[in-house]
Structures are given as C-alpha cells and as structure tokens.
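Note that one protein chain is taken out, while the other chains of the complex remain in position.
Labels for the chains are A and B, by order of writing; each one numbers its residues from 1.
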Amino acid sequence: MTTAPVRTDLYAQVQHFYAHQMQALDGGRFEEYAATFTPGGSFQHSPGAEPAVGRAGIVHELVEFHKRFEGDPVQRRHWFNHIALEPQPDGSVRSTVYALVVTVRPGGKPEIAPSCVVHDVLEVDGEGVLLRSRLVTHDQMF
Amino acid sequence: MTTAPVRTDLYAQVQHFYAHQMQALDGGRFEEYAATFTPGGSFQHSPGAEPAVGRAGIVHELVEFHKRFEGDPVQRRHWFNHIALEPQPDGSVRSTVYALVVTVRPGGKPEIAPSCVVHDVLEVDGEGVLLRSRLVTHDQMF
Partner (left out) sequence: MTTAPVRTDLYAQVQHFYAHQMQALDGGRFEEYAATFTPGGSFQHSPGAEPAVGRAGIVHELVEFHKRFEGDPVQRRHWFNHIALEPQPDGSVRSTVYALVVTVRPGGKPEIAPSCVVHDVLEVDGEGVLLRSRLVTHDQMF
C-alpha cells in the first residue's frame, strides 16, 4: 500500500475544523458545535442512539445528554487522533478518526474513557468544512 | 459556524514547532525549550505561578521545577491535541491547545495527569515560529 496522497490544504483545514469544533463542544457551546453541521446534518453519538437531525435537533440532543452532569462540576475533553480521509465520488470526504474522552473532576485524576471511532462525512468547499453526518462507535461494544 | 480557513503552511509549521519544542522539554533540553520563546517571552506553567520572563528566566524556572524529580527516574511526555489558531490584529497568532502530561516510572504504568489547556501567543515570520507567551491552565482547578 501507498496511502493515496491527501490534498495538503484539505488535511490542514479538517484538523483545524476538528480543533475548533471539539473545543466548542467541551466548552459547552452547543450552538457553535451544531453549526459545524450542514443544515440537515445528522449526529449519532452511539450506534444505539436515534440520530439527531438538523442543528436545532443536535442542540436539543446535547442539552438532554448533558443533564447527567447537572450539579457535577465535570470538565470533559474529546481528544482526536489519526484522521484518515477518503474522498468520495459525490465530492464529500469520509473521515475516520480515533477519539478518547478525558473527564476531569475537581481533585480527581483524569479518567480516560471511552475509546471511540468517529465516522464522519464532510462537505468541503472554498468556504470551509461542514459535517454532513457523524456516527460514533465505541470500542467497548464489540 | 464555519471555522475560518487556516493558512495551511501556518498550521503545519505550528504543529511541527510544538513537536520539536515538547520533545526538547521532555528530553530535558531546557535551553532548547527556552529558545523557542522570543527574547522577552513569558512562560507561566500554572495560573498561580509567577511567570518566568526571558530565556534565562525560563531555563531557571524549569531547573527549579524539575528538582522535584531528583533521584526519581521519571520520563514525562507532554501530549498536545486540537490546536486552534486565531490570527490577532497585531500579526501574532493565538493558539489554544489541549495538553495531557504522561508520566512513566520504571516498572509502572503511565500516569496521565493533569489535563491542561495551553494558551499561547505565537510570533510567526519567514524564519519560523517563536512563543511570545504561554499560560497553562489546569482542568483540576475550576
């Protein structure tokens, strides 16, 4: 195998997109996170979950999900690694990425779990990157 | 949100700068680390600490800090993730980065703590990247 060369500018844009996107999520800026999806984009944070569709739906899903942390001063950080891109015939880009969730509570050590794989379909144009869909699979569930 | 496109060459230079810089720090090459700052650069490794200013001051701070590891054959590795850049009006670049410190002792498993956010201001020109200032915040202290 020789890995097919990636467009250099595309690779940098996607890395930077993920950096801003995940800092928005971990900062609790859910509308900013939702706005990284296309208007009809879908977000499925685990294979068993119903996908949230559209930006309002994604914000709603995140608000619901984070109720479990009410009264729990938790800081979560989503780490990404090994972004593998595959351009698709329709012009979109499939992106497969490792993810680990780092969870910190006051006085505690970081917990690092779960280990996930993020399966994204990206739409890229001169304006930037948007997510058409995201499915997150968990390594615990195999 | 569409993340503002990043200059591709800038993004690669900053990633590469961090790779060399942190390998220098973890290798105990403090003068090499200090030389990644501007001559008047400031380094504050936690919000409560007094910032070290200037390269000699940064080396001094690192030597002092590492006295805690005397007689302790520890290997530390500073991991970075999600480099988010924001060009500033004065030509500098603000860089916000996740960090985890991996600590290994002989016969032990890696300890991964603390979880931090690195807040850098970078000066970039045709010659390369230099750090004007670095403030590290810790997730435990919120």
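Everything below uses one rule, namely that contacts are C-beta pairs under 8 Å (C-beta built on N, C-alpha and C of every residue); 3 or more make two chains touch, one makes a residue touch a chain.
Being a predicted model, the structure only gives us computed values, none of them experimental.
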Hidden partner interface residues of chain A, rising order: 1-6, 8, 11-12, 81-85, 96, 98, 100, 111-115, 139-142
Touching residues (missing chain, whole complex) on chain B: 8-9, 12-13, 15-24, 32, 35-36, 73, 75, 77, 79-81, 102, 104, 106-110, 112, 127-130
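Operating definition for what follows: only the chains that are shown with their structure count from here on.
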Centroid spacing, where centroids are CA-atom means, of chain A and chain B in whole angstrom: 25
